[in-house]
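All protein chains of the complex are present and in place, except for one that has been dropped.
Up next, chain A:
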Amino acid sequence: MIMHGYVVRRLSLGLAQIVLVTALVFALTEALPGDAAVVLAGDAPDPGRVARLRHELGLTGSAAERYTGWLLGVLRGDLGTSMIAGRPVAAFIAESGPPTAQLAAITLLLLVPLAVAGGVAAAVRPGRALDRVISGTSVALYAVPEFALAIVLGAVFALRLGWLPPTAIGAGGDLLADPAVLVLPVLVLLARPICSISRLVRGGMIDALGSGYAAHARRLGLAPRRVRWAHALPNAVTPAVQQLARTTDWLLGGVITVEAVFVVPGLGSALTGAVAARDVPVILALALLFAATTVTVNLLADIAAYRLAPRSDGAG
């Protein structure tokens, strides 16, 4: 089967990509001024103490040795130990992972149906009032940085109207226990991807509805609704599915901002903290996690695109 060989090829390519990304990130952490030993030594950077700390943290070997050591550890399922907190990195991620995963999952769950519905609704009568409102809003919202949107929404709905909590402080690690704190972060995370994806769906739908096969299906007497959802939509969403994969990159970036604005103790906060503290094992584990997510989502998107419209080149 063609599909099978394609998936295997893409999987091995993706694995190589993930390893290369972690190597690149490791090289970048090497370029950072100072290391965890200097951070731990704090206000008293006595050279003897820094050297001793460096020895204890295993920072003395060459860069290649340390990276290979880390990589071999990962293959055994060991992500290493946080240099600053002294705890296993796996426990660290298990703690800050859930809030981020909850945010991302809820955003994605809402994103797909909303973006498709918006795009299709706009495409049914292009140029009419509904299309103008949807298209205009999406062009406008698309460009707004998450933090600015978060601040403006927070000022209106949390400070002025008092409907929603301004931050997630007090909610702890489980955001689902207190759904009100999720509303503003999810709204902010949704804004940008919804705009780009609904625009792509709209463009694809307009093309698909005007195509020969859609006209033929209508001539055969199929209901417009059926032509729209069963015949036009699968072809129309193909570019959108690939854009959805690029959206994971935005979501990752957006999550970092949103966690900073709404004080959510998630992976984004963990990342900024780890970079500031030069906590290389945590940075590498997060890079591994982010790169694996990106590669997996891209692979799934390409496979989905291939299934939805077999004629298009899924490898593209």
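Descriptive notes on the structure:
Note that in this section a residue touches a chain if its C-beta (ideal position, glycine included) is under 8 Å from a C-beta of that chain, and two chains touch if they have at least 3 such contacts; residues count from 1.
Please note the rule applied: contacts and distances are computed from a predicted model.
Choosing from "Carbon-monoxide dehydrogenase medium subunit", "Transport permease protein", "Thiazole synthase" or "ABC transmembrane type-1 domain-containing protein", the protein name stored in UniProt for the chain missing from the display reads "ABC transmembrane type-1 domain-containing protein". Only one residue in the set A:Val38, A:Ala51 or A:Val275 touches the chain that does not appear here, and it is A:Val275. One of A:Gly61, A:Gly136, A:Pro179 or A:Pro224 touches the chain omitted from the figure, and that residue is A:Gly136.
Touch with the chain omitted from the figure is made, among A:Ala91, A:Ala105, A:Ala155 or A:Ala180, by A:Ala155. Across A:Ile206, A:Val227 or A:Ala301, the single residue that touches the chain missing here is A:Ile206. With the whole complex as reference, residues 17-18, 20-21, 24-25, 28-29, 31-33, 126-127, 131-132, 135-136, 139-149, 151-152, 155, 159, 166, 196, 199-200, 203-204, 206-207, 210, 239, 249, 252-253, 256-257, 260, 271-272, 275-276, 283, 286-287, 290-291, 294-295, 298 of chain A touch the missing chain.
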